[in-house]
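Below are the structure tokens for one structure; questions will follow.
Only a single protein chain was left out; the remaining protein chains are all shown in position.
Order of writing sets the labels: A, B and C. Residues in every chain begin at 1.
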Amino acid sequence: MDLQPSLTIGILTSGGDAPGMNACIRSIVRTGLANNARVLGVYNGYEGLIDGEYRPLGARDVGGILQRGGTILQTRRSSRFMEKTGQRDAIRKMNEAGMDALIVVGGDGSLHGAQALHEQGVRVIGIPASIDNDIWGTNIAIGVDTAMNTIMDAVDKLRDTASSHSRAFLVETMGRNSGYLAVMAGIVCGAEVVLIPEVQSTVEEVAQSLENAYKRGKNHSIVIVAEGSGFRATELAKSLDDMDVGFKTRVTVLGHIQRGGSPTAYDRLVASRMGFKAVEALLAGQSGVMTGLKGRGIDLVPIADVIANKREVNMEYYEMAKVLAR
Amino acid sequence: MDLQPSLTIGILTSGGDAPGMNACIRSIVRTGLANNARVLGVYNGYEGLIDGEYRPLGARDVGGILQRGGTILQTRRSSRFMEKTGQRDAIRKMNEAGMDALIVVGGDGSLHGAQALHEQGVRVIGIPASIDNDIWGTNIAIGVDTAMNTIMDAVDKLRDTASSHSRAFLVETMGRNSGYLAVMAGIVCGAEVVLIPEVQSTVEEVAQSLENAYKRGKNHSIVIVAEGSGFRATELAKSLDDMDVGFKTRVTVLGHIQRGGSPTAYDRLVASRMGFKAVEALLAGQSGVMTGLKGRGIDLVPIADVIANKREVNMEYYEMAKVLAR
Amino acid sequence: MDLQPSLTIGILTSGGDAPGMNACIRSIVRTGLANNARVLGVYNGYEGLIDGEYRPLGARDVGGILQRGGTILQTRRSSRFMEKTGQRDAIRKMNEAGMDALIVVGGDGSLHGAQALHEQGVRVIGIPASIDNDIWGTNIAIGVDTAMNTIMDAVDKLRDTASSHSRAFLVETMGRNSGYLAVMAGIVCGAEVVLIPEVQSTVEEVAQSLENAYKRGKNHSIVIVAEGSGFRATELAKSLDDMDVGFKTRVTVLGHIQRGGSPTAYDRLVASRMGFKAVEALLAGQSGVMTGLKGRGIDLVPIADVIANKREVNMEYYEMAKVLAR
Partner (left out) sequence: MDLQPSLTIGILTSGGDAPGMNACIRSIVRTGLANNARVLGVYNGYEGLIDGEYRPLGARDVGGILQRGGTILQTRRSSRFMEKTGQRDAIRKMNEAGMDALIVVGGDGSLHGAQALHEQGVRVIGIPASIDNDIWGTNIAIGVDTAMNTIMDAVDKLRDTASSHSRAFLVETMGRNSGYLAVMAGIVCGAEVVLIPEVQSTVEEVAQSLENAYKRGKNHSIVIVAEGSGFRATELAKSLDDMDVGFKTRVTVLGHIQRGGSPTAYDRLVASRMGFKAVEALLAGQSGVMTGLKGRGIDLVPIADVIANKREVNMEYYEMAKVLAR
């Protein structure tokens, strides 16, 4: 007996890619199928939504992707979708394809798009994915844990070579608007100094911290520089070398390495759970909400609230990082 | 001006070692020192507590240990400490050394010891560390995240070779009393079957699941077998081969590899936060409590409650694992 | 202008899979195309050769496989191909498909097959791939370096937990006919004892070595047990525990994990070079030869010699392992 599909669900990934997006897609597809839904993969983000780049996804199509970085659906910025016309074109295409609902996996910008669709009557669920962890309404977004481990592994290697030379290593991390990744990296890497968008610092303060560490007998020092901190690692290094803080400086700019790699267990788990919850939410008739990790459970948070609020960095962690680097 | 130390704090690690114990020791030492406390490392667990194997730990003594597996304080089982006499001997030694309070990092057995000391008037704080995640009162114990990633990396490698042959891989994981690790591993590894102490299963059921997977067209299958499930991977493999389930079986027994390795970012973070919180708790006059992760914060939970309760495996995850392996 | 392809080359992978096989396939395809050849992928080893499972491979078909374990062409044992009839069927299919020559990537059994084809007039080149490194005529086969690093990473993790307990870890590695992998692993892991097919050992000798290590003050001991050594790790562990050698024993059976994982730089390099050389050899009119690493260069060795000779383990390494474990 062939059951009539209960629902046709589209999935799209959008914005900067994050490790775990594929685990999330796999979870949505298989949870959907287990609930007698049909699942359509939307390729190339909102661009593909407008252009009707949809392909049905079966259980085998998402085999072997759990452990892969990036997103098999690809992602792209879409300026067309910022306009009402683009949104209307997308809605028409979705209707033509019989798509009843959409799950959007991405960051802040992607959720704005989701909200726009919701307001025009589309059933839509958001799932937060952003290595910066700058999304309000969830403890953690998909990709953060993997990115943090990538930074940590890099700094661990720097520390090896530090045992031989008195050096300060400046490591530039992602985080244009949020210092979350940098602060957490600071704690798990034992960094002496963490420079973030949320806290104003001067070269003199950095120099002072390093000089103090040098005097305390540390044989090396790590400085984490978030992209959005106002400092560029290479220029900061030059200034510090001129000021003679005891340590010689060296620079590492991790760049997009932080977006890549096979997702960690944590990211696969969160991604799987959020995908599962998103399908459940759709089947329960929800729309305009995002899955958010709260304690041990996954909640649903209105996307309107998510995009209206700014996630703050927890300053306690910032202070703790300083104590632990002694 | 030399300040009189506010407090002399002992630290011991006990029971099976867990990745992140060193990160926790480092956090306790540096947070203690920042608060003008003196910190004594107790070597060899409760055995060393009885024998007075104490050494002062300074900020530099815990340099470079954040990233190391195991525990620099070593751990050992102590039958002497199970007896009142042993406990009294330990308390006398602590008094002789001027130790005002003790932080115990370990699993269920270690917390029983901590509670015994607390009941005899010793100021004591517990910190949960156990790769099995079988401790009540905290979302997660130190070491779980690293162990899960170790299992996952192993299974990811098995999957590579699976692309060439139709095989079922049986992976035996730790977890004598708890299926937590196995269930979570099942989700993040995409396992077809998960065998745990909490759920009775038969060889026939396992065979049926594998045969179904084979018929669905899967080119390989993963079975996670928790140590305490009643099955031994090698014997199960023989039975399955006799029953001809489509896949040929292969066995991997991970063993103590699961206890080792440099701690993940998550374990370093939780360990650092719990160490920080434990010192704060001591300074605030607390005793007989354990640090427990609740949502985003670290709470204090009476150790008496922790050891009186059994942590249950979340059966929702068990069910979710099945859906996602389709 | 469309050039007439100079040559149509088939590739097949056969026997146990080895990390680096995909890097080799990629190299053959792109080197072939750069030389105006056409390349056909043969799926499922010699079985597929008989059944005509051939698909043309273009430059983009081998994009993104350099870093993948296993083999995209899959591998399978073929009993049909052991018979003359099977071989003749294969040759007919090759002729029908216009396949002028064949490159076989695999172990000893695969090379026997290649030789059989060569003797019947097929142009064929062999490339050695076997994690056991049991192939005569080349310093190293594809896959060995990755397997060795996998074993090493596992043992490094065991050593972490060894810092806490006095334990002997028994690690069972692959190597049915050759102790190469076990001996090399012994050196890079600092193993106290290495048990291999080439050297007869008794339980008493193993016990003696461990007891000596214990008395010398080692806080842990590693025993590498090659699959073909005549010992099974689990049974050896029981005997040693009965004999009380000082250390308590623990067992790890790595199993097929050793075949998996993304290939190391060394394996990608050797695989790429051998693939490159094999195409060059075909274009130069060679047949019946295998690519073999000699010093810094890749030589061509008659396959007849390769399969007539047995590669011996270098006993100097076996002795060196003992000295270095002191």
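One rule holds for everything that comes next: a residue touches a chain if its C-beta (ideal position, glycine included) is under 8 Å from a C-beta of that chain, and two chains touch if they have at least 3 such contacts.
In this text the structure is predicted, and so the values were computed from the model without any measurement.
A.B. asks: Shown chains touched by the missing chain?
C.D. replies: Among the chains that are shown, those touched by the missing chain are A, C.
A.B. asks: Specify the residue from the set C:Arg38, C:His118, C:Arg159 or C:Arg250 that touches the hidden chain.
C.D. replies: In the complete complex, the chain left out is touched by residue C:Arg159.
A.B. asks: Pick out which of A:Ala34, A:Met82, A:Val199 or A:Ile257 touches the chain that's been left out of the picture.
C.D. replies: A:Ile257
A.B. asks: For review purposes, identify every residue of subunit C that touches the missing chain, sorted by number.
C.D. replies: Interface residues of subunit C facing the absent chain: 26-27, 30-31, 33-34, 59-60, 63-64, 66-67, 139, 145, 148-149, 151-152, 156, 159, 163, 184-185, 187-190, 216-218, 262, 264-266, 268-269, 272-273, 276, 294-296, 320, 323-326.
A.B. asks: In the complete complex, the non-displayed chain touches which residues of subunit A?
C.D. replies: With respect to the unshown chain, the touching residues of subunit A are 13, 17, 19, 68-72, 74-76, 150, 154, 156-165, 167, 169, 234, 250-257, 259-262.
Simple rule for what comes next: only the chains that are shown with their structure count from here on.
A.B. asks: If each chain is a node and each touching pair an edge, is that a line, ring, star, complete or other?
C.D. replies: line
A.B. asks: I'd like the Å distance between the centres of subunit A and subunit B, where a centre is the mean of that chain's Cα atoms.
C.D. replies: The computed centroid separation for subunit A versus subunit B comes out at 28 Å.
A.B. asks: If you average the CA atoms of subunit B and of subunit C, how many Å lie between those two points?
C.D. replies: The mean C-alpha positions of subunit B and subunit C differ by 36 Å.
A.B. asks: Which parts of subunit C, given as residue numbers and ranges, touch two or more other chains?
C.D. replies: Correct list: empty.
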